[in-house]
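Mind having a look at this structure? Questions to follow.
Missing here is one protein chain; the remaining ones are kept as they sit in the complex.
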Amino acid sequence: MSGREFVSGNEAFAAGVRLARPKVISAYPITPQTVVVERLSEMVEDGSLDADFIHVESEHSALSCAMGASAAGVRTFTATSSQGLLYMAECLPYAAGGRFPIVMMNANRSIALPWNIYGDQSDSLSQLSSGWIQAYAQDAQEALDLALMSFYIAEHPDVSTPYMANLDGFHLTHTYEIVDVPDAIAADTFLPPLRTDNKIDFTAPKNMAFSAGPGHNAAFKYRQHAAMLRVRSVAAEAEERFAGIFGRRYTGLTESYMTDDADFIIVTLGAVSGLCRDAADAMRARGVRAGVLRIRYMRPFPGIEISDALRGAKAAAVLEKDISIGKSGAVFTEVAGATDAPLSNYIGGLGGEDISEEDILGIYEDLRSGRGGVHFLGIGEAE
Amino acid sequence: MTQILWHGRGGQGAFTAARILGAAYVSGGDGRYALAFPAFGPERRGAPMRAFAKLSGAPIHARSEIKTPDFTVFLDGTLFTEPSETGVTLVNSPLPLRGAVTIDAGRIAASFSIPTPNTAMLGALAALLGIISPREMELGVAAVMPERLRARNTGAIRAANEFVCKGGRP
Partner (left out) sequence: MIRPYLREKGAFAIGEYPEGTAFTAGYLTSRNGGWRSERPVIDISKCVMCSQCYLHCPDGTIFELETEKRYAIDYDFCKGCGICAKMCKPGAITMIPEGTA
């Protein structure tokens, strides 16, 4: 498969993973992630992907298996969503601390209770401190491109850190759209085979996944943090290389849309960003200087980029699909730490709730009227 | 942008029809963009469900549900209560309905041994849309359906298309 294809976000990501030629895929199915592992298992079955597909009994095992495979020195992929990510949670910092450059696709989905299989970002945003790189795609093309770039960034010797690529459940995973699928030769040019010393090697035996007491522990976390911060420059390098080979250009940890002269900016992430850009266009047509700042990476956190983009704004709002109960959205908390701009928070799209253009226009109108606070779209301000 | 809202029952293939429509439209060339997605709600065979298709000559950014459809398609006549306030309403019904274009898609589908009315309704819709060539529709079917289903469904699409083009009178 190469060329223009009408595929879902899951299928696009699977196509990207195939081009990356992982040697081990270990995953447990969960809606709305299921299709990506179904497609990959079909590719393994029909021989178009030379990998071992390990069927496991849980997400905890899926990531444990992935760690084992990565520790054997091969490119490794897994995927999950929602409750699966939470069940895997114990293993997330384990993989990150072990510096295993595993790539995981997470289909962003609501977390229970109430039980719900539809899209929001509560799952991944609850795991910001796990040590994983976190990226958020806005469409199926970016999903496919992230599948390729994620391995490049995760496996880069300056980074060597696992990478979680997030796709909004249903809004991306189950939406069919036109995607340009690169050919395998170009993909091979972009992505070199994995080379790592962080592996079991009988000719150079090492102690792996060990404990480190009080005297040494902080040093490992410090090194981990420093490597995560290097993702900013390594991602830029990957994107430059990607643009040179495939002609599609990405913009680092954030993507700005008319923020340079904007009075009012919506900061958001994922699939709803396009709708926000349409709304910004509509506001501009009314003479209001509106802009959108899309967060592409939550880890490492783009504090510098956010600070710069919001510097001239009269007010900004963070629109996100999660709520850290008793505080605000998790993204709002982080953005607030990076800017002095007056900032409000809109919680929307929970459990797959539709977000309309009217909702976004309403946020811009609120910004113009100087309204602050934490609001639930369609419900109102939390008291 | 042309927006199509599909109403159907779980199992009737509304989402499949939306996907074929999108794939057919984008097969027309680089300047064509489409989104096809299901409504996010309980999914059960027989339960009312919706699907959406957006077609445009420019990249489509908004992934919201369609509120003001250009075409509203009812795969099951029992789901129809009144015509859409915007655009054209197309209903699978053997009887004429006020404010709607009707076609007995079930009968056309049955004549091709197809248990679902989705592709016949897609053919009728394509006739109303007037922007998708028969060749593009074949490419759309090929992109979505396995080989063994293609000939019959392409036949149903064509038959329904001709029925509407001839004025919709049996």
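Just so it is clear, A and B label the chains in written order, and each chain counts residues from 1 on its own.
The working rule: contacts are C-beta pairs under 8 Å (C-beta built on N, C-alpha and C of every residue); 3 or more make two chains touch, one makes a residue touch a chain.
None of the values given here were measured: they were computed from a predicted structure.
For the omitted chain, the shown partners it touches in the full complex are A. Contact with the undisplayed chain is limited, among A:E90, A:D197, A:D260 or A:E381, to A:D197. Touch with the chain that is not drawn comes from one residue among A:H216, A:R249 or A:K327, which is A:H216.
Along chain A, the points of touch with the absent chain fall at residues 97-100, 160, 197-199, 205-210, 212-213, 216, 219-220, 222-224, 227.
Rule of thumb we're sticking to: only the chains that are shown with their structure count from here on.
Between chain A and chain B the centroid-to-centroid distance comes to 34 Å (mean Cα coordinates, whole Å). The touching residues of chain A, counted against chain B in their complex, run 4-6, 118-119, 170-171, 174-178, 271-275, 277-278, 352, 354-357.
By the touch criterion stated above, chain B contacts chain A in their complex at residues 19, 22-23, 26-27, 30, 32-38, 40, 60-65, 67, 143.
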